[in-house]
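Reading through the C-alpha cells given below for one structure.
Let's turn to chain A:
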Amino acid sequence: MLESLRQHWRDQAAALPGNAGQRERALEAFLAQGLPTTAEEEWKYTSLAHLEEAHLTLPGPVDLAEAMAAVARHAVPGLEGPRLVFVNGQLIPPACHLDGLPAGLAIESLAQVLRENDTADTLDRVVDLDRYRLARLNTALFQDGARVRAARGVAGDAPVYLLFLTLGDAEALQLVQPRVLIEAAEAASVTVIEHHCGEGEAAVINAVTEIVAQPGSRVTHYRIQEQADSHAQVAGLNARLDRDAALVCHNVDLGGALVRNDVHVRLIAPGADVELNGLYFTRGTSHVDNHTRIDHLAPRTTSREDYRGVLDGRSRAVFNGKVLVAEDAQKIEAHQSNNNLLLSRECEVDTKPELEIYADDVRCSHGATVGQLDATALFYLRSRGLDEDTARGLLTFAFAEEVITRLGIAPLAERLSGTVIGHLPDSDRLREFT
Partner candidate 1 sequence: MLKIKDLHARIDGKDILKGLTLEIAAGEVHAIMGPNGAGKSTLAQVLAGREGYEIVSGSVEYFGKDLLELAPEERAREGVFLAFQYPVEIPGVNNVYLLKAALNAIRKHRGEDELDAYAFMKVVREKMKLMQMDPSFLNRGVNEGFSGGEKKRNEIMQMAVLEPKLALLDETDSGLDIDAMKIVADGVNSLRSPERAIVMVTHYQRLLDHIVPDRVHVLADGRIVKSGDRSLALELEAHGYEWLQQAVGT
Partner candidate 2 sequence: MATNEHELEHLVSRKYKHGFFTDIESDTVPPGLNEDVIRFISAKKEEPEWLTEWRLKAYRHWLTMPVPKWAHVQYPPIDFQAISYYSAPKRPEDAPQSLDEVDPKLLETYDKLGIPLHERARLAGVAVDAVFDSVSVTTTFKEKLGEAGVIFCSFSEAVREHPELVRRYLGSVVPTRDNFYAALNSAVFTDGSFVYIPKGVRCPMELSTYFRINAANTGQFERTLIVADEGSHVSYLEGCTAPMRDENQLHAAVVELVALKDAEIKYSTVQNWYPGDEEGRGGIYNFVTKRGDCRGANSKISWTQVETGSAITWKYPSCILRGENSVGEFYSVAVANNLQQADTGTKMIHIGRNTRSTIISKGISAGRAQNAYRGLVRVLPTAEGARNFTQCDSLLIGDRCGAHTFPYIEARNPSAQIEHEATTSKIGEDQLFYCLQRGLSEEDAVNMIVNGFCKEVFRELPMEFAVEAQALLNVSLEGAVG
C-alpha cells in the first residue's frame, strides 16, 4: 500500500488542489507511522491489516451519465434544499443545487476553495493528527469535498445535503477520500447531512470531517452510512466547541463490510454541549467499529451519548465511548449509554464505555447492555396473535426506531426506517405495522 501511495503522490501532486507542502508533509508523516495495528489499544478489535497489502488507486474521472444515474438510485427522496454531490470523490455539478441560500451561508467545493485561496489553515484545524493518523492520509491525497460556513448569527435551517457516492471498480481498488469542513460563526446555526453510499466492487473510503463551532453556535450533523457490502469505510469526525456552542451528531451505519468511525469532540469553553446519537445494524460478515471520545476541557460543559446496535449474521460490532474530564473542569455532566441487541448465534459485540475523570465536581454515568428482546413484550405481541418472527421484527425495529425518530428530518427518517425494515426478517409484514 505504502509504495502505491507514494507513486500516486508523484503522479498527481500537481493536479491536487491546495498547499502541496502541507500535503506532502502529511503523506510522509502518515507513511512514517503506517496504518494503525491491533496492538494499539484504540484498534484492539479492528484490523486494517488487509489494506497493508492492497494496491490502492486514486479514482479517475467519472462518466457523467453513469454518475447521474447512480445519484438517482441513492439520493434520499424528498430532501429539498442545498445539495452537493460527489461521485468517487469528484464533484458532479449537474447534480448539485445551491439556489436560494440565505445570505451568510456559504456552501462550496473544497477543491475550489483551496484553488482560490492557497492557505494551509483550511485543513487540519480541529483534528488531532497524532491521535487520528488516518486524517493525514486524507489530507495528503483527498481530491474534493465540501466547506459549509455560516456567518455570524446566520440561521442555516434548511439541512445541507452532501452526498458522497462511491462506485466500486472491478479493475482497481479505489481510495475515495471525502473531506468536509463545517464552520459556524458566533450564534450561527447550521445543519449538515453527510450521506455516504456506494455500490459495486470493493472500494476504500477514508472520510474526514472537521467542525468548528464558535461561541453560541449550533451545529447539527448527520453521518449516514449506507455503503455497499464490499466497501470499507473509515471516517473521522472532529469537532471543537467554544463557549455555549451546541453540537448534535447522528451517526447511522447500515452498510459496509468494514467500518470504523472515530468521533472526537472537544468542549473547550464553559456551556459547550454535545449530544451523540448512534445506530448500527450489522449483518452478514460486516464489522462496524464506533469509537467516540468527548473531552470536557472546561467547566460547566455537558454531554449525552446514546448508541444502539442490532447485530445479525456473523457480524461484529465494536463500541468504545470515552468521556474525559480534565483537571479543573468542574460542574460537568456527562451521560453515556450503549445498548446492543444480538439476533444471531454467530455475531459478536465488544463494548467499552470509558470514563476518565480528573475533576471532582462531576456527575458522570455510563451504561452498557447486551441482550435480547424483552421476553414479556414478545409474549404480549404473540398473545395478540402475531407470529414470533413478526413480533421479533417489530420489537427490533422499535429498538432501532428510537434513534431514528431523533433524527428529526422526516424524509431521512423515512428512508432509514425503510432500510432497517428491509434488513429484518419478514419485512413485508412489518411494513404493514409501521
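For anyone wondering why these and not others, all candidates are chains of the complex that A comes from, given by their letters.
Following the convention adopted for this analysis, a contact is a pair of C-beta atoms (placed from the backbone, for glycine too) under 8 Å apart; a residue touches a chain by one contact, two chains touch by 3 or more; residues count from 1.
Being a predicted model, the structure only gives us computed values, none of them experimental.
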{"item": "Touching partner of chain A in this complex, picked from 1 or 2", "value": "2"}
{"item": "Residues of chain A touching candidate 2 in the complex", "value": "41, 327-328, 330, 340, 342-372"}
